[in-house]
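One structure below.
Only a single protein chain was left out; the remaining protein chains are all shown in position.
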Amino acid sequence: MSATIAHGHEGAHGDAHAHSGSFLTTYVFSRDHKVIGIQFLISTLLWFVVGGLLALAVRWQLAWPWADMPIVGRMLFSAEGGQISPEFYTMLFTMHASVMIFFVIIPILAGAFGNFLIPLMIGAEDMAFPTLNMLSYWAMWPAFILMTASFFVEGGAASAGWTAYTPLASVHQAAPASGTGQTLWLLGLIFVGISSMMGSVNYMTTIIQMRAPGMTMFRLPLTIWAMFITAVLQAFALPVLTAALFMQVLDRVLGTGFFVPEGLMINNETAGAGGGQPLLWQHLFWFYSHPAVYIMILPAMGMVSDMIATFARKPIFGYKPMVYAIAGIAGLGFIVWGHHMFMSGMNPYLGMTFMLATMMIALPSAIKVFNWLGTIWGGKIELTTPMLFSLAFVSMFIIGGLSGIFMAATPVDLFIHDTYFIVGHIHYVLFGSSAFAIFGGIYYWYPKMFGRMMNETLGKIHFLLSFIFFNGTFFTMHILGAGGFPRRLADPYHYEAFKHMQPMNQFMTICALGMGAAQIIFAINFFGSLFFGKRVGRNPWRANSLEWQAPSPPGHGNFDFQPVVYRGPYEFNSPEVDEDYYPQTQPPPEKGGQEKQKEGEQH
Amino acid sequence: MPVEFGPDEFKTNERRTIVTRFWIFLFLLVPILGVGVFLWAPYAGVYLPQDVSTHGHKIDHLFTFILLLTGAVFIATEVVLVVFMWRYDRERNQDPVKFTHGSHNLEMVWTIIPAATLLFIAIYQMNAWAEVKIDRPDIPPTLKVTARQFEWRLQYPGPDGVLDTRDDIHTVNDLHIPVNEQILIHLESDDVLHSFFLPNLRIKQDAVPGSTIPVWFRATEIGAFDLVCAELCGWGHYKMKGRLTIESREDFENWLEQKRQEQEAVQ
Amino acid sequence: MATAGHAHSDSFQYQPALPIPNGKLCMWLFLSTEIMFFAALIGTYIVIRFGAPVWPFSHEVHLSEPIGAFNTFVLICSSVSVVLALEASRANRAGAAKGWIATTLALGVLFLGVKAYEYNAKFGHGIYPALPRSRMYEKPDLYFASAVRQRIQALRAEINAKGAENLTEQDQQRLQLLDEIAADPALGPDPTRASLTALALRIMPLGTAPGEEESHHAGLNDEHPWLKLPIVVPGGNMWASTYFTLTGFHALHVLGGLVVFALLLFMRLDAGKANFIENIGLYWHFVDIVWIFLFPLLYLF
Partner (left out) sequence: MSANASGETVVDPHAAEHGIGKYIAVFVALIVLTGASFFTYSSLWPFHDEPAVGRLFMMAVSCTKATLVMLFFMHLKWEANWKYVLTVPPAIMAIFIMLALVPDIGLRYRIASPKRRAFMAEPLDVASVEAGSHAADNGDQQHETGGEH
């Protein structure tokens, strides 16, 4: 570990001046943060398709259980007569969630945007440790291969839910896939963890040490603040998950008993000597995975703040409260993990404590929501595609967040725990919020990444369809949940009481298919614009933050001038200047020196 | 030389105004349809199912209370969002941009009011929680429920009234309880996690292998309802369902006696 | 260190918040994550250890405190030697630095050697977590008795497989011993709790609590190492789980450090390498600190 770190450091220095390289070092094993960011972006979009198709299979089964899957079914499960078997269904949603969370949302936010934006936005030429950075990308591939390989091993992929609750996940006899599949899943996650860990220390070092002159902490764009605090969250939470994952691997491979109680009988077979505590896994898992949900939303919030300020042409409302809110969410995020365990048989007094903390975590979120509203108040809003996605983020996050309040209330959670209410909540915060912010972010920073604009019309159609079909798919889940419809059921209509909910599920599935189709438009736009998009200059959105002062796309070393920062990133429509924007690098008019700056830009 | 391209592209024109209105309308649909769905839900029969317990109404009340509260917040915030989008649209808004970095007073207001609200909910719900999970009745267990892949094993004390003796009465997936009586269940699991979910009694409790977890409630109406397993427990999770029959004391005892005789006949 | 930034006119200027090199900051951050990793493991150990109904005495699981203490000593020495290597390198005495690094490497290897010896001692007694069961039983129950019976039968079959005429003197004695053990009341038709306990104690006597007199008689397994009979170690499975996991992860960290020290031996450790040595030193001290906690927790608690 330490060896790589040190090498990485030396490498940073040596590489900064190397302008040419072979194809392999420029595009594949590149140590340039921008290339790594784009690699992350494209890989995660690919994985998004994988996760999305798994979700569509889930939806298919929920709408027409045991019906033949058209075309694909015959190809994939001819043994079952083209149907999804209940074993396979459990694998589907487990892998859907694992791929979406660990291979899409986390790596796209931290990996793709974090990598691309951090050095550009703080005025650095690269990350502090480029080699480490490259390794953090390449650790994702073994992870993904391990995970997907598990579909092809005996017993199939992991099937204990993305939460991998023990002893279902840790005892071979418990589920067909608790053989090799679950072990591969665990190893895959360990690799993801290693990747995130390398990213996290790197981001923290870079943000602490490599800001351009004048870029004080309180002049950082909120995106950077969010990335920074996300990195801190990862640094503290992830090792705990890694330890827990290792313990589960040991339970499965070596027969230790951390999560297996004694006297376990499965299919009339004893399962190991045991002596451990099944709930210990849940504590350790959620100690990471609750902060992880904030790892999945904070960068999105940061990005949205930037976009909203830019397109409302107005300074962000309450910059410092926003920063404190991010920090508050992170801090509180560590003491609420028990809200996933209200019904788990946890000490009920502990449940009350966690409930109180969970209620309080809505506060910083409230501050953020109100400050976004405050930002668009009195502005001049331009409804570009990124802005539409950002406003949709706010709108959807309110729904997702408010549904969290129901679950935080322990007695209500008693009823809605493990029902579709939770599934609705998950997708409102993860898809409606995080993924929408990601789409917005892609439209917004695409010109910086590739020097070309994405097509606005296609973008708006993508937004329109995504927005409508997203709500169509997931809003109804709330009332399904209120009706007691349990999640993770391969065939909910096995229960008489849920039969009448099938038409709603069919409606949701049709919407989900529509949402998938909408993503095709996005894919066309994304890849087509690489070749046909309009070329852009440095600052197409007339934004203030540093990345827009660099060339599009930025060359090696990012800036062709020494960035010096004079103010915060959100000084839109400042009375000091005539323009409606005021770049961070532009010296104040009184002090003169504007010529010098202009010179710098014309390089 | 790269072309400078930016927001100017979308300068004023007729088409743009219409399109903008369209987006604003789309965002307005969110609160309208959102509220609509919840109003429609009870009629469609996808809403809180019939409650037959003594504590259930508290949970339902809390649900409704939080629904109204969050509903109000939801409508307010979404409407404010739409109104701002409408009012401060680039075309419509002729006033200069309000160049401000925020307001300390406003921040205080919108921190303290939600804080108070949330604290209120937190304290308000504690009693209901205590009633279901903390204030355990001081009575001997009515029956023992053992979850295993993929069935519910129920064990009633026999004539001696004590559990775990030879005269215990065993059934599978067939849970009978007397109405209007305090019931105390000892919940166990043989293999993996399961969850003992009685939607109509507003009861849910995971069964953890290795622990005995008490569950208590009091049913108020006679009838037959579902017993659902609500924690993923393997491929057969979906079919791990039981039947709950709430009946009068008399029927219950008859049933128990009948089961006992059936059991003896087998032995 | 802003000065360094100014030194390169063609390079970028930064405004670092902390007056330390990036590498050192990164190492400290990395150590924070390591702290959390071991905190999770130690936390697990603590709740399992104190939640357990019984925990084996160290002698029951062949844990030797003096050996553990010796290993503590070895690690402390290596911490000193690595800090001396840093001093030497800072003073630009490359040769001395390399000497100290080599010393550290040697001490680390010694530590791992002792660890391997300890592991081996436990494996030799059948103490390890294993599927479905190791040779350890949690209580003297019927499972235990039947396992003993099976083991005796297996041993008998093994000896008899040679054919009656090929049996040596030693084999005869062994068969005799096996017969004698098989006659134990616990292996008869109706074993009692007391007889089962007695058998367990006969195979492996109880360990002693700290401060008590060492028990004098050795068990069957000690007297006749070839027997390898199942043993009863109440709490043994969780003991083995936690012991091997905690020390194992610690040993892996030691190994990681050793690899870097080995690489350092191929470099010139002059002042230019001082920062690098400082960073690996920080890591090494951290590994030492982890052991400082593991030793009392695992050996003395």
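Letters A, B and C mark the chains as written, and numbering starts fresh at 1 in each.
Here is the rule we use: a residue touches a chain if its C-beta (ideal position, glycine included) is under 8 Å from a C-beta of that chain, and two chains touch if they have at least 3 such contacts.
Note that this is a predicted model, so its numbers are computed, not measured.
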Which shown chains does the hidden chain touch? A, B, C
Among A:N115, A:Q173, A:Q209 or A:S289, choose the residue that contacts the chain missing from this document, as touch is defined above. A:Q209
From the list C:A94, C:A147 or C:A271, pick the residue that touches the absent chain. C:A271
Hidden-chain contact residue, picked from the options B:L118, B:I213 or B:I246: B:I213
Footprint of the hidden chain on chain C, which residues? 1, 3-5, 7-8, 11, 16, 18-25, 28-29, 31-32, 35-36, 38-40, 42-44, 46-48, 50-54, 65, 69, 72-73, 76-77, 79-80, 82-84, 87, 90-92, 138-143, 185, 190-198, 200-201, 206, 209-212, 232, 234-237, 271-272, 274-276, 278, 281-282, 285-286, 288-289, 292-293, 295-296, 300-301
Which parts of chain A are in contact with the chain that was left out? 9-10, 12-13, 16, 209, 236, 240, 261-263, 265, 268, 270, 274-275, 277, 279-280, 283, 287, 334, 346-347, 349-350
Spell out the interface residues on chain B facing the chain that's missing from view. 164, 188, 190, 209-213
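The criterion applied here is as follows: only the chains that are shown with their structure count from here on.
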Whole-angstrom distance, CA centroid of chain A to CA centroid of chain B, is 26
Taking each chain's centre as the mean of its CA atoms, chain A sits from chain C at a distance in Å of 39
What residues in chain A touch two or more of the other chains? 262, 271, 274, 277
Where chain B touches two or more other chains, by residue: none
Residue numbers of chain C touching chain A in their complex, please. 10-18, 21-23, 25-27, 29-30, 32-41, 44, 47-48, 51-52, 128-134, 136, 138, 235, 237-238, 240-241, 244-245, 249, 256-257, 259-260, 263, 276, 279-280, 283
What does chain A use to touch chain C in their complex? 1-3, 5-6, 9, 16-17, 123-125, 128-129, 197, 200-202, 204-205, 208-217, 235-240, 242-244, 246-247, 250, 254-258, 262, 270-277, 280, 284, 287, 557, 559, 562-563
Per the touch rule above, chain B residues touching chain A in the complex are 2-7, 9-10, 19-20, 23, 26-27, 30, 33-34, 37-38, 41, 44-49, 58-59, 62-63, 66-67, 70, 73-74, 77-78, 80-81, 84-85, 88-90, 93, 95-103, 106-107, 110-111, 114-115, 118-119, 121-122, 125-126, 128-130, 132-134, 148-149, 190-193, 195, 197, 199, 202-211, 213, 226, 228, 230-239, 241
